[in-house]
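Shown here: the complex without one of its protein chains, the others still in place.
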Amino acid sequence: MKLELHRLKVRRLAWGSRTAFDKGLLSIDRSALTDLLAKDGRFRSVTLDLALPGESVRIIPVKDVIEPRCKLDGPGEVFPGFIGDVETVGEGATLVLEGAAVVTCGAIVGFQEGIIDMSGPGADYTPFSKTCNLVVTFEPVDGLEKHEYEAACRMAGFRAARYLADSVRDVAAETIDTVQWPPLSEAMTAHPGLPKVAYLYMLQSQGLLHDTYLYGVDVKRILPTLVSPTEVMDGAVVSGNCVSACDKNSTYAHQNNPVIAALLARHGREINFVGCIVTNENVTLADKKRSSAAAVKLARMLGVEGLVISEEGFGNPDADLIMNCRRAEAAGIRTVLITDEFAGSDGASQSLADAAPEATAVVSVGNANARVVLPPMERVIGFPREANVIAGGFDGSMRDDGSIEVELQAITGATNELGFSRLSAVTV
Amino acid sequence: MKLELHRLKVRRLAWGSRTAFDKGLLSIDRSALTDLLAKDGRFRSVTLDLALPGESVRIIPVKDVIEPRCKLDGPGEVFPGFIGDVETVGEGATLVLEGAAVVTCGAIVGFQEGIIDMSGPGADYTPFSKTCNLVVTFEPVDGLEKHEYEAACRMAGFRAARYLADSVRDVAAETIDTVQWPPLSEAMTAHPGLPKVAYLYMLQSQGLLHDTYLYGVDVKRILPTLVSPTEVMDGAVVSGNCVSACDKNSTYAHQNNPVIAALLARHGREINFVGCIVTNENVTLADKKRSSAAAVKLARMLGVEGLVISEEGFGNPDADLIMNCRRAEAAGIRTVLITDEFAGSDGASQSLADAAPEATAVVSVGNANARVVLPPMERVIGFPREANVIAGGFDGSMRDDGSIEVELQAITGATNELGFSRLSAVTV
Amino acid sequence: MTYRVVHYINQFFAGIGGEEQAGQKPLLKEGIVGPGQALAAEFGDKATIVATVVCGDGYFAENMDEATETIIGLIASCKADAVIAGPAFNAGRYGTACGAVCTAVKDRLAIPALTAMYPENPGVDLFRKETIIVETADSARGLRKAVPPMASILLKLLEGRELGLPAEEGYLPQGLRKNLFRAEPGAERAASMLVKKLRGEPFETEYPMPVFDRVPPAPALKDLKGARIALVTSGGIVPKGNPDHIEASSASRYGEYDISGVSDLTSADYATAHGGYDPTYADGDADRVLPVDVLREMEREGIFAKLHDLFYTTVGNGTPVAMAARFGREIAVKLREAAVDAVILTST
Partner (left out) sequence: MTYRVVHYINQFFAGIGGEEQAGQKPLLKEGIVGPGQALAAEFGDKATIVATVVCGDGYFAENMDEATETIIGLIASCKADAVIAGPAFNAGRYGTACGAVCTAVKDRLAIPALTAMYPENPGVDLFRKETIIVETADSARGLRKAVPPMASILLKLLEGRELGLPAEEGYLPQGLRKNLFRAEPGAERAASMLVKKLRGEPFETEYPMPVFDRVPPAPALKDLKGARIALVTSGGIVPKGNPDHIEASSASRYGEYDISGVSDLTSADYATAHGGYDPTYADGDADRVLPVDVLREMEREGIFAKLHDLFYTTVGNGTPVAMAARFGREIAVKLREAAVDAVILTST
C-alpha cells in the first residue's frame, strides 16, 4: 500500500463567504457548515466557534477532536464505515489540513468530557492548544438518549472534518509525505539483520459509551486482526469514547498515531516495522484472555521480536495491558508499554490497577491525578459548569472567579497513552 | 506452531462398562456419558444410540457432527471458548479418534436439520455413513426457546466428543501426524520459486441460528483475521448453524477441513501455503462489502498470488463468494471457488444467486436440488416425520412404506462446500 | 426386436431441389431417402428406417404450426418408435425445423427423437434444452462422422440406457446440470485447479458462470393516492397450516391468499413455510415479513388507495431461478389483470 499525505499547513482560521485555503488561512463558510451539520434531526442547536492558539479561550466539555482530512485519490473515503463506504483505505492520496482541528463539544455524559485551554497553564497539557480549532457545540433535541446523542456528535465531527478538507481539495499541497507499506511477503525479507517489530494497538471497548470503531465496527465485537499504518492514517480507527478526557484517544490522535510515526521513523534503520495488531479492551475476564491470546498469537505469527503496546484508559484496561505484556514476554517477544498513572494527587499511591514483573520497560505519560489550577479565560465555549462534575474535577472545582482547579484527568489529551505528548512522571 | 495429531483408528463402537479403546473397538459407558450430558437442565431427555457403517439405520434430524478429540499436551483444550478456556490452540498434541463421530440429533428448527443413512443410496451422499457414529438425541424441556435449545445441543456435542477422546487419552497413538506451521517471518522466505497461496475461509454468520463460532465468538461480530491450520484442527472454528443440511459445515468438517489438508499436501512442492483468512457471511450489503474488503486486504498483506475460497450455504452467501472473488481478482490474486449448485431438480436453472465473469475457476460440489429416494431402514434414530418439513423435503416426502424422496439438500454434508466429497455436477 | 424409426429431412437432402424448392409441403416417403442410407447402415439390424418425412425449409419456417401438425400426423401414422432428424449441419432454417420436429415428437408422441447440427446453427440455441442435438461439422462433408453418434445415442434412448456426458457421446450439452461423482474430493480439485491457474496451465472450471438477466425497473408511480398496491413475498408467509404445502425449500409452487378484511397478521393465523431462516420472529409476527399491518394503516391514512385483496407468496430458498421466473411471469399477469399499479416485494 502506498499513501501520499498531501499537507496544507493551517496557521489561522476565519469565517468567510466560502470555505477556502490561502497562505495558511483556512476560511470557513459558517452557515454552509452549520446547515450541513444541522441536517441531523437529533440536534436542537449546532453552534460553530473558532479557538486559536494563544487566545484566552476555554473549551468545555470536549467530546472528540478530529483532524480535517479527505481522500484525493484511491479507494474509499476517510472515516470508512461512517463517511462514504466501507472500502479498505490507506492507498492513493489524502489531503491533511495540518494544524487545524475540529473539536466537538457536548455534555453527553457530563463528567466524561474534557477541557481545552488555548493559553495559560492548562494549554501546556493539551495537544489541542497548539491547533487552530473549529469548535462545534451541539445541544440535543429533548429526550434524546445519550447513546444516540453520542452517535450524532461523532458523525457530525467526521462530517465537519471531511467537509473542511474536501472544500479545499483543489489547492495544491505544500508538502507531500509518502508512506510505502509493503506486503508481508516483502516486509519479511526486507532489512535483514534488523529486529522485526510490531505495534499492539489496544482500543477501548468496554462498552456503555466506552467505544472505538474500526471501519465502523464496534471493536468490542472483533477478534484481534491486522491493519496497516496507512489505514489508520485514513481514519480506519475512530473514537466513540466518552471517558476521562486525559487518556481517551481522540480521533485526531488515531489519525496521527505517534507510535506508528515513531516506528516508521526507525523503520529500516533500527528496526523492521512489519505490522499493527489491533485488539480491544473488554470487560469480562474471558474476553480479556481471548483477545490477549489472539493478539499475541498474531504477533507470534508475524514472528516479531518486539512489540510496543499502547493502552487506552486506566483501571480496568490496566489488566489488559499487563496481560498482553505477560503473554508476549512469555512468548519471547520483548515489550515496551505506554501507560499513564493514577498515583493520587500527592503521587503516593500505586499507579496502576495491575502490575507484573515482566513489565520491565514502561513509558509513563504522566500522573493524571496531579492537580492544576486553570485561571479564568476571557471566553468560554461550551458549558463551563460541567467542570464541577467532570471526571478529574470535584465539587468546587469551578471557582467564583472563573478559575478551575482540576486534575489533569479533566484535560483533553493530557496523558494520551499513544505517547502524543512529552508529559511523564518520575519517582521523587 | 507445531501440532501432533495422535490418531487412534476407530472401527467399531459398542456399549461398555467403561469408556475404553482396544484394537479399533471404542467401548462407551452409556450411563456415564448420558449423566454427563443430562446435567444440562435444558434437556428433558438425552438418548444415546450407535449407528455403524453398513447398518440399515437412518438418523434424522441431524444437527451437527463432531469428531472426538482432546488435547493431550499444549495450551488450551479443543473447542476453545466452549470447553476449557479461550486460550489459543493449535500447539502440542491432540488425540483424534479417527473414524468415530458424535452426531447430535434434535428437531431445533425442524426443517433445518438433515438426514444420515448408514447404508443404501443415501449413504453414498453423506460422509457420515462411513464413520462409526455415537448419536445423541435431545429433547428440550417444555418451552425452551429455540436459540437456547441450539446452544444446549451445541455444547452437549462438544462435551460428548471431548469426553470420548479424554476417556482414552492414555492409549498410545497408532499413528502420529505432525503439522509444523511456521511464523510468517519464516514462511515468507521459505520455498522460493513457489507461488504463495492462502485460504479464504468463509463462515456462515447470517444470524438467527445461522451462526459459526471462532474461539467462542459469534463470527458475525468479527472483522476478518488470520488463523493457522493447526488452530482449526483443534476446534477453534465450530458450527452453531441450523440451515440446509447439505452445505452447512459441520464441526467435523471444520476439524478436518479438506481445503487445509489439500493445501498442506501441496505445500513445499507446488505452492507455498502461508495462511488462512477467516471471514464471515453477513446479511447487509455494507457488512458484506466491509468483510470482503478486509479479507482481500489481508490476502494482499500476505502478498499471495492465489486463494482458494470456500463458501458455506447458498443463495445470499453466493453474493459474498462472488464479491470475494471479484475483489481478489481485481487485486491480481487468482482465485478458485468452491460452491454447490441449486439448479433445480431438472438441473435446468441457474445454479447461483450471483455470478461474475472473473469467476473462471469454480469447483462444483453438486446440485443440491437433485432428488434421491431413500428406501426404508430397519431402524430410525430420531424423529422421522421431520422429513416432510425438512429443507429439501416436501409434503409427501415421507412415504407410507418408510421410504423418503428428498433433494440432496436434506442429506447431511451431501454438498459440503469445503470440498469434503467427490460429488460434483456437469452440464449435459 | 427391431425399432421402427422415421427420418426427417429437408427438400434438398431429399433430392427435390435447392432454395427454389424450399416451399415444398410435408410429404411422406416409404423407406430410406438420402442420408438415411448411412444411418440405416449404422443401425444394422437393431433399427429400421421405415419412412422418411420431407419438408421444404421455407415452408416450415413460414408455416411452423401447420407444418408441425402435419408432420406429427405423418410420423404417427408410421407407428414409429423414434424419430431422427437431419443432420442439418449449418443450415439455419433446416436446423430450426429439425429441432422443432424433435421437440414436438417428444412432447406429443412421447417417443425418443434426436437431431444433429453444427454448434453455431441457430437451431442449437433454440432447441438444445428440449432435444438431444449431435454435434456435426458445418457442411455435409461431415456426414460420415455424424452418423455413428446419432445412431448410438438413438439406440441408447430407445433401450432406456443412461447417456454419458455430452463430450463422451458426441451431443451438444443441453445446459442441464447433472450430478456425478468425480475421482477426487472437491478440495483436492480446488487445490489442483489453483496450481494450474497460477502456472498458466489450462484448466476447466466445473461451473461456467451464467449471464444474469437484468430487469430494468418500471418507472416510478407519479401519484400514490390513487394506487392499488399488492404484496408479493418470497419469505414464505402462509396461512397457518400451509394449506398449499409450499415446500420449505426448492418451492415448486406459490400461494395466492385473500387478506381482504385482515389488518394484522397474527401468530394465530399466519406463519412462514420458509426453511432457510430461523422462523422464530416471522412466526411470532408475520407482519415482519409481509407488512400488512403497516400497509393497512397507510391505506386508512389515504397514502394510497387500496391494498390488493390477494397476496402472492412462495419460498425463495434454494428455489431454482427458472422456477422463480415462471412464478414471476404468472403472478405479474394476474396482478395486471387485477389492475394493480404497484407491488411491494418482500424477501427475508
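Labels A, B and C are assigned to the chains in the order they are written; within every chain, residues are numbered from 1.
Quick note on the criterion: a residue touches a chain if its C-beta (ideal position, glycine included) is under 8 Å from a C-beta of that chain, and two chains touch if they have at least 3 such contacts.
What you see is a predicted model; the values in this text were computed from it and never measured.
Partners of the chain left out, restricted to shown chains and counted across the full complex, are A. From the options A:V141, A:L209 or A:A331, the residue with contact to the unseen chain in the full assembly is A:L209. From the options A:I59, A:A123, A:L302 or A:I338, the residue with contact to the unseen chain in the full assembly is A:I338. In the full complex, chain A touches the hidden chain at residues 109, 111-112, 124, 145-147, 195, 197, 206-210, 242-244, 257-259, 261-263, 265-266, 270-271, 305-308, 310, 314-315, 334-339, 341-352, 354-357, 359-370, 389-396, 407-409, 416-428.
What we mean here is this: only the chains that are shown with their structure count from here on.
Taken as a graph of touching chains, this assembly is arranged as a line, each chain contacting the next along an open chain of partners. Among the chains, the centre nearest to the mean of all shown protein C-alpha atoms is found for B.
Inter-chain centre distance (chain A to chain B, centres taken as mean C-alpha positions): 42 Å. In terms of their C-alpha centroids, the spacing between chain B and chain C amounts to 35 Å.
Within chain A, contacts with two or more other chains are made by no residue at all. Counting partner chains per residue, chain C has no residue touching two or more of them.
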